[in-house]
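Note that one protein chain is taken out, while the other chains of the complex remain in position.
Letters A and B mark the chains in the order given here, with residues in each chain numbered from 1 onward.
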Amino acid sequence: MRLKVTHRTEYNYDQPVRYGLQRLRLWPASGPAQTMLTWTLRIEGAREEVRFLDQFGNDTRLLSVDGDPHTISILAEGEVETNDVSGVSGLHRGFAPLWLFQHETPLTAPGPAIRDLVAGVGEGDEVGRLHSLMALIAERIVYEPGTTDTRTTAEQALVKGAGVCQDHAHVFAAGARLLGFPARYVSGYLMMNDRVEQVATHAWAEANVAGLGWVGFDAANCISPDERYVRVAVGRDYREAMPISGILIGRAEEQLAVHITVEQ
Amino acid sequence: MLLGRTANGLYWMNRYIERAENMARLIDAGLRIALTRTQNASDEWNSVLLSAGAAGAFAEKHSDYNAENVADFLMRDMANPSSVLAAMETARNNARMVRTALTRETWESINEGWMSLKRMLAEPIDQRELPTVLDAIKRETAIIRGSFYGTMLRNEIFDFAQLGTYVERADNTARILDVKYYVLLPSISWVGSSLDNYQWESILRSVAAHRSYRWVYEADYRPTSIAEYLILNVRMPRSLTFSYRFIAEHLRFLADDYSARHPSHEIAERTYARLRGTQIGDILESGLHEFLADFITENNRLGEQVAQDFGFH
Partner (left out) sequence: MVAFDEMLPAEAGLRKPYEAYDGWLKNQDPARLTEKMRDAERVFRKTGITFAVYGERDASERLIPFDIVPRIIAGNEWRRLTQGIEQRVQALNAFLDDIYHRQEILRAGRVPRELIATNEAFLPEMIGVKPPAGVYTHIIGVDIVRISENEFYVLEDNARTPSGVSYMLENRETMLQLFPELFQRIKVQPVENYPQLLRQSLSAVRPSNVSGVPTIAVLTPGSFNSAYFEHAFLADQMGVQLVEGQDLRVVDGHVAMRTTEGYKQIDVLYRRVDDAFLDPLTFRPDSALGVPGIMDVYRAGNITIANAPGTGIADDKAIYSYMPEIIEFYTGRKPILGNIPTWRCSEPDSLKYVQEHLAELVVKEVHGSGGYGMLVGPAATKKEREEFSKKLAARPSNYIAQPTLSLSTCPILTAKGLAPRHVDLRPFVLVSDRIQIVPGGLTRVALKEGSLVVNSSQGGGTKDTWVLDD
């Protein structure tokens, strides 16, 4: 399926900016699940300082910003040919060892609630158990924007019983690790069937199954990713894979506006 | 190549060394009056505090304006950021921060000066010891200045440090004059009268000019001459004009070094030209107090502009 994506992010600064940085992971790579056909990243109001591949192989760029109050605009857009690989996105590659993905991070540290949840995963083959984990999460955490934020941990979201795709992905990663699988967080886009305008970027999780490689699980929608999914960056949690992260020095406040479309 | 933070450190290092020395001179002058004109002592101490810019802070702590309290506050009190001890510590912290920009001798003179004054000012000073201690302060700052002049390369490092010295000195002299500007007004001059001119002497003493004045003016103290001497004389090392001559010069060196002129160059040159083009009569006619207040404001503005132009932080 050929998907056309536009992702515009705007930061508006109300006061002069002494200095600020924005780190972008907005450049999808080609792989078994997708081929990047065209992609551009247009930056206005900020300077690109460097680009590099991070420890997980994500194409990363650093922007700097300073000066009078203004708006910076980051527009990522392009076309990606996606394949339905039943969620299997390929064998592990890169220097980051698989064991690294078995370790918890502050956002995915399991607490009693997650341990309890995992105890409910029945016996079965590896993929079957992961599907069962996904189903449990989908059942326990209702999709409800505004109840959690980017700093909410997996455990907190599960206790709350509500959250967004980021929380589903975190709980899944934490649970899969407890089950003994290396697991990672994937950020990207999802084309919802009924609309062009998307509310936000999407996120899901992947677990590494011996022999198969990375297998995706979107607990927010309770399916394995198909050809409506575009993957952009991976990490052990949201913090490591987030599309844009930044630091702002000085008194200015930034106001964020995001506009995303995904269509065929 | 010089870090903006280092330039800032050098500037403040010298401002605080200059300030420590000026404090000692102010107390010295106050002490002289207090010893010889006992009935005016507390007024005089109040003037000293005003000149030091410390009257408000003093009043919060003390109610008696006597030598003991004032000297202690201006020399030892760490709560007073301009006290000799606090100023030396700030100077030394700045020197420590810019250590690599200083010659070993300069650093050692500051470090040793700080250690020795810290030791000397550790306990309240016995009144009888006060003159000895004041001398020691002046000696330590003189040694620092000596090492600095004797060993530092005349480059940007030197220029930024000197800017600090002269901006602080100009501020200090202008304050001393402004606190007593009324005794320098021609309308109430007591020339030849047996009435007291100790105020005039005190002004001159606080800038170490009571002797040199006589060499220059070959006459008794006359208020207009004193004002002229401290404001306009280009050879008197604590006058406003002298200070600005060097401020303008060091800024010019920086402009040459960096091949770049900044707004601070305009401010300094304008002030210097104004001082050079003025007669004391004009100043008195348009208001001595207004002139001094204006000068102090402009001098502060220059300091801020230098900080901005050269990336101080």
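As a convention for this text, a residue touches a chain if its C-beta (ideal position, glycine included) is under 8 Å from a C-beta of that chain, and two chains touch if they have at least 3 such contacts.
What you see is a predicted model; the values in this text were computed from it and never measured.
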Practice problem: Please work out which displayed chains the absent chain touches and list them by label. | Solution: A, B
Practice problem: Using the touch definition up top, pick the residue from A:L21, A:M36 or A:I223 that touches the left-out chain. | Solution: A:L21
Quiz item: Mind pulling the subunit A residues that touch the left-out chain?
Solution: 19, 21, 23, 49-55, 60, 62, 64, 94-97, 99-100, 102-103, 236, 245-247, 249
Quiz item: Can you list where subunit B touches the absent chain?
Solution: 1-5, 7, 93, 96-97, 99-100, 104, 107-108, 111-112, 115, 156, 160, 254, 258, 260, 310-311, 313
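Throughout what follows, only the chains that are shown with their structure count from here on.
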Quiz item: Taking each chain's centre as its mean C-alpha position, how far apart are subunit A and subunit B in Å?
Solution: 62
